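For this view, one protein chain was removed and the others were kept in their places.
What follows is subunit A.
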Amino acid sequence: MTTALEPALSVRQVLALERVLAGEPEVVAGAGQLDRPVRWVHVAEAADVGVMLSGGEMVLTTGVLLAGDPEAQAEYIRSLHRAEASAVVLGLGRAFPTPPEVMRRAAERCGLPMIVLHRPFPFAELTEEVQSRLVRRKFAAVSLSESVRTALTGLITAGAPLQRMLDEIASHSACPVVVTNLAHRVLATAGERSAVDDVLRDWERIARQAGGSEGDGWVRAELGGRGERWGRIVLCGYRGDAATGRLLADRGAEALVLHRMLGGTVHSWEEQSAESLLTDLVSGVVPARQLLPRARAAGLPVNRRTFVPLVVRDAEAAQLDRVLRLLGLPGLVAELADGVIAVLLSLARDQDAEALAAHFATRLRTEAGGGAADACKAAVVAAADARTGWDDVPAGLREARHVADAVAESPAGLDLPVVVRLRDVHLRGLVRLLRDDPHVQSFAERELDGLLCGADAESELLPVLRTYLATGRNKSRTAQLHHVSRPALYRRLEAIEARLRVDLDDFEQAASVHIALLAHDAQQG
């Protein structure tokens, strides 16, 4: 597809056309310049043809006005050279039965390809042939440009995500396509997975090179608007011709700029990129090892590092990202679910992971002040133990998530450290980890069956039971919290005991119900 989009034929290609071959062309000068592009073919029998040209023309002449005047012949060639003509074709015949040596030498000196045609040949045929080919090519380029633009505009108006836009661009370029921000962080990629991975594997070397080194077929276009640049799109190893690559990159850039300006998305591309990476990591759908090139390209240092998985509830990703920057801590931040933010810190091996996690959590609290940041005052930072192996990171993130969830389910006012770990959430942490286990699920159902089966009863009795157990079976506190009199509370506790067929004064039975209730709540969360 792409070779048909050369903006022009080369001199060599013109000479190889069947109709031209019939004229028995012979290159007599400038043989080293035959790859010059021919933008147009022009027939001219004028001594001052140079002034009529604008560059890139192949000029056809019989030289009828030049015969017998060597000075005019040499000047004719020089004027073509000055006008940046791509070649001159001289039809041998009445004016010049043999190639004129003066013209040949002049052409050789200025590197202008000079071709003579040994057989009489109607120039009109050549112009028609070349012109129609050139027009077809131009049309194809315009047509590609239009079709790419139409497709991308369609996606924008349909509200397609960035990834879908890139996929479309990659389907035209047939090579990996990468979008980066100004810090060279990879925000999104598209193209065949293995080819993309190859590019990302080497990304650090490529991207960190100041000034941007590019191999063959690396086509970049800047992304920006309103006088500000904010990233670039790169076609990595585009195999078609340069003009088409440029066209695709430019159309892509144009569309991405519009997409960003009109997108109205609440998440920046940086956030979306981190989000897809951390979500993939947590889900375990893609093995961690395969995500390593993406993590590296997203700017996370991964060699000889310690990873600290954190999950922060009731915070905003942008705020956490800001605090990471303030502290100079390398890490990725992404919203896993509504109000649940994962933070993956990457520390040098000699750094104290626990101390820096605490430092982060403390600063998160102090930096929160006013507006949306108020939320961060109450934010809970949950952590899993630091991981030195990348493969262990997904489990770490899941553990941190469990801890964060367990804290969220805990009664308010619990005296928790600034960074909460599994050991701080005790039984809730364990129950949280085991919540998907079918044995635990059936245990919870079995224990609470009497309360869960009647919907009306549950709405009243279950909260009472929850408070009673959470307060350490403190009846007056429970009555107070539920705004009921003590006799009323006794009646409800009796009802609960009757329905569950347990004695809540018996420690083991009460503990069993408590664990079942925690498990039940964990499954709901």
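Quick note on the criterion: a contact is a pair of C-beta atoms (placed from the backbone, for glycine too) under 8 Å apart; a residue touches a chain by one contact, two chains touch by 3 or more; residues count from 1.
Please note the rule applied: contacts and distances are computed from a predicted model.
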item: Omitted chain (choose from "Fe-S cluster assembly protein SufD", "Beta-ureidopropionase", "Sarcosine oxidase subunit delta" or "PDGLE domain-containing protein") - UniProt protein name; value: "Beta-ureidopropionase"
item: Touching residue (missing chain; options A:Ala160, A:Ala243, A:Leu327 or A:Ala495); value: A:Leu327
item: Per the touch definition above, residue among A:Gln351, A:Thr471 or A:Ser512 touching the missing chain; value: A:Gln351
item: Contact set of subunit A toward the excluded chain (per top definition); value: 182-185, 205, 208-211, 227-229, 299, 301, 322, 325-330, 348, 350-351, 355-356, 359, 363
